[in-house]
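A quick write-up on the structure given underneath.
One protein chain omitted, others in place.
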Amino acid sequence: MHFDPAILVDYWPLLLQGAWLTLQVSVAALLLGYAAGIAVALIALTPGWLPRLVAGFYVEILRNIPFIIILFVVYYGLPFWGIRLPATLVGTVALALFASAYYAEIVRAAILALPRGQFESARAIGMSPANAMWHVVAPQILRALVPPSTNMTLTMMKESAVLSSITVPELTYQSLVVQGNTFAPFEVFAAVASIYWLIAAAIAEASRRLERRVGAVQAEAVSRNRIADRYLSLVARRT
Amino acid sequence: MGFKLDYLLSILPRLISAAAVNLRLAVIIMLLALVLGTALTIVRSRKIAAVNACIAVVISFVRGTPLLIQIFIAYYVLPAVGLDLSPEVAGVSAIAFNSMVFVSESMRGGLATIDAGQIEASTALGLPPHAIWLKVVLPQLFRRIVPVLINEATIVVKGTALLSVITVVDVLRTSQQIASSSYRPFETMIGSALVFLVINLAISLSGRLAERRFAAARA
Partner (left out) sequence: MSAVPVLRVSNLTKRFHGVTTLDQVYLDVHAGQIVALIGPSGCGKSTLLRCLTWLEQPDDGFIEVAGKPLGRELMPGGVVRRHSRRQIDALRPQVGIVFQQFHLWPHMTALENVVRPQTVVLGRSRDEATRRGAELLMRLGLADRMDRHPHALSGGQKQRVAIARALAMDPALMLFDEPTSALDPELVGEVLAVLRTLADIGMTMLVVTHEIGFAASLADRIAFMDRGRILEEGPARDILAAPKEPRLQSFLDLVRTDHRIVRTTANPTE
């Protein structure tokens, strides 16, 4: 067999439409999911045992079930409770729900990593919990949030491929449509994989810029000796 | 129409027996990923520029594209190049390949935490490279990345649900078949969600116990 990109000429617009929807859905789920994640993290950090338990269940349940099943539970669950929404919206909500559990853990871990005295000194001087969070805690955890949140957003963007199974016309769905019309799987999936790759690269680049703006800490290079590097390092030493 | 708990309970046995498929595939995938991931790590440690450049591209591809697309590639593209695999084999290969990369990447992180002095000492004692890998580096490395591997195992179990899309009759596909005749898709899906929840919680829990064992053994 040979690679023939000409096969796709008629189908590029379809794939690009799909890619655009993938991007839109991912951004919407990022915003929605992060808002929910912050809320869950704050609930998980309240002193009472009941809210903490509820937040813990939320996170554990969503993290231990495959996203495709979360998607179907939401897809069949909403009509079950009398809510009818277009598939794209259902998919976005499910994706946000899925991501929120991971974002919640990221936010919670970042807050817990901050010395307790920071929040306490703000409370002791009379700031409300919300003000203490906003003025004292939030600005300090921002940098720690960027790298893990980027990773999760990449994962979430990739999981959005699963929305094809409830007929959301995003990139993967369109690739299956094109595949059905052309019977040229090699060309189709090479093209689609490249587009996903580009989106992932774009997200990574956006994160790098954000990181530079909030001044995230750079990991220090570990310096070792040559003999140990033969086994313990996978990158060639720069001299 | 209310939630029918008795219906949910009645289908659970069928879902649980279907879970055997997911578990069997997950175990095969994990074993493949461990072996291949270790091999990949050792190859990368040779630091042959051309090889590592190719591997870097493969890693970036695996990390930058959805697992579902990788499964489709194994399912649709491999037959076109003459590799006619059954859906199960195609799916297992795709997830194992994906997981191999993640195993190797976590090994890269784990290697950085191993004490350099031991390698120097082993080299000075004249141990051959394969002995250094097998006796010195790998045992410590595996112990160190146990938490990551446990996490990867739950990711693999979740990944097996995607194989329903390429007609593997797993928990999800079984529940879809059940739902198409019972017209109760919501309860059915809740059932398969429960099955995965129990499997993955069991894996995480046993992982935590194993970790504590290791920690105690080292102390």
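Things worth noting here:
In order of appearance the chains are A and B, and numbering begins at 1 in each one.
Assume contacts are C-beta pairs under 8 Å (C-beta built on N, C-alpha and C of every residue); 3 or more make two chains touch, one makes a residue touch a chain.
Predicted, not measured: the structure shown is a model, and the values here were computed from it.
Partner chains of the missing chain, restricted to those shown and counted over the full complex, are A.
Among A:46, A:131 or A:167, only A:131 touches the chain that is left out of the view. Of the listed positions A:46, A:121 or A:167, the one in contact with the omitted chain in the full complex is A:121. Mapped onto subunit A, contacts with the missing chain fall at residues 115, 117-118, 120-129, 131, 135-136, 139-140.
Quick note on the criterion: only the chains that are shown with their structure count from here on.
Centre-to-centre separation of subunit A and subunit B, using mean CA positions: 20 Å.
Within the complex formed with subunit A, the residues of subunit B that make contact are 1, 3, 41, 44-45, 47, 49, 52, 60-61, 63-69, 72-73, 76-77, 80-81, 108, 111-112, 114, 116-117, 119-120, 123, 129, 132-133, 136-137, 154, 157-159, 161-162, 164-165, 172, 179, 185-186, 189-190, 192-193, 196-197, 200-201, 204. Here subunit A touches subunit B in the complex through residues 1, 60-61, 64-70, 72-73, 76-77, 80, 154, 158-162, 164-165, 172, 175-176, 179, 185-186, 189, 192-193, 196-197, 200-201, 222, 224-225, 227-228, 230-236, going by the rule given at the top.
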